[in-house]
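The complex appears here minus one protein chain, its other protein chains still in place.
And then chain A:
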Amino acid sequence: MDFGFSEQQRDVQNLARQILGDNVSPESLAQYDGYKADRFDKALWDKLAEAGLLGLAVAEEYGGMGFGFFELALLIEEAGRSIAPVPLSAHLVSAALPIQQFGSAAQKQRYLPGVASGQIMLSAALTEPYNEDPAQPILTTATADGTGLRISGDKTAVPFAHLADRIVLSAKMGDGVVVVLLDPKAAGLSMTPMQVTTYEPQFALSLDNVSIAAEDILASADRGREVMQWLTERTSVALCAHQLGASDKAMRMTASYTAERKQFGVLISTFQAVGHRAANCFIDVECLRLNTYQAVSRLDGGLDASNEVQIAKIWAGDVGHRVSYAAQHLHGGTGIDRDYPLWRYCTWLRYNEISLGSSAKNLASLGKRIAAGEAFCR
């Protein structure tokens, strides 16, 4: 049991915090509010690439730093702290990691150097309308076509589909699942912008007999489900890490506010009810932090983390919700004033709570594992 950061981890944390802190501000985020502009900061993206942060978990032979999932999760936590307008989870966790883990030599050579340099942007289509299990596509189906595939169907809420060079996408094929690297410019693919609560650009994809070349197949029907489970587990944990950064920031913003705002002639922080609601957030965030780090640590170390990932996601959902409402409440009207920075955090806390399974859903699923004797306390 070692809860300390290594020097390398501290460096990543500090570098990320510095770059994101210097480049993301309420003013810079305001330009995207209400879909006034695409919520993507290209200059920031380039700075992250330049600093090597996009290549953190990319192997050195492909131009990355060759660090592990832990360092990557720390970067995403910082992205949550600043709610940075860049698609780090989709690009790095849902897409680049499985390519590195399961891709052919040619696929790795083709995509990973660009992932690290920021010249290629990747995304992932994880869910379908009303089907949120990425490993069980129903609406999207594939059939063989020579050495390649033909895919038809629907995906929803695909981040940055319009800017991505490839989108990781799963389709049902017979009894199995295939995973492909979809070219967003492919014939037969149409995308419709969606207005998601965070203002992140997301799209509904509709595929009509889209042709996929053999070289763009990431996993064949017998392996696809495993690949999707693998990347879903990691993406869930990335949501937890993002939630951790965002809720920690919302909590600290609130604490600072109560230490400046006066009512009845005194700082509102001196009212015990105010202090205690903030203290509850502190405890909550600590529980989220430790459960998230545990899940990250186990995945990083190649250990089974099925229970730990679900538990972390349960905490992420509950804590995000509770911190969001405590933060709003303790600010009074200011908390929801769009001229004050808190409200944007609230939308992300909600997004991370629900995406890839809410607390209720994960509790139910953990409950099934417990019933099956798969989740005893050690």
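Just so we're on the same page, contacts are C-beta pairs under 8 Å (C-beta built on N, C-alpha and C of every residue); 3 or more make two chains touch, one makes a residue touch a chain; residues count from 1.
Operating definition for what follows: contacts and distances are computed from a predicted model.
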item	value
Per UniProt record, name of the chain withheld from view ["ABC transporter ATP-binding protein", "Molybdopterin-dependent oxidoreductase", "Acyl-CoA dehydrogenase" or "Phenylalanine--tRNA ligase beta subunit"]	"Acyl-CoA dehydrogenase"
Candidates A:L75, A:M251 or A:L349 - the one touching the absent chain	A:M251
Contact partner of the left-out chain, one of A:S6, A:S25 or A:Q119	A:S6
On chain A, residues whose C-beta touches the chain left out of the figure	1-6, 9, 70, 251-252, 255-256, 258-259, 266-267, 269-272, 274-276, 278-280, 282-283, 286-287, 290-291, 293-294, 297-298, 301, 303, 307-308, 311, 314-315, 363-364, 366-368, 370-371, 373, 375-378
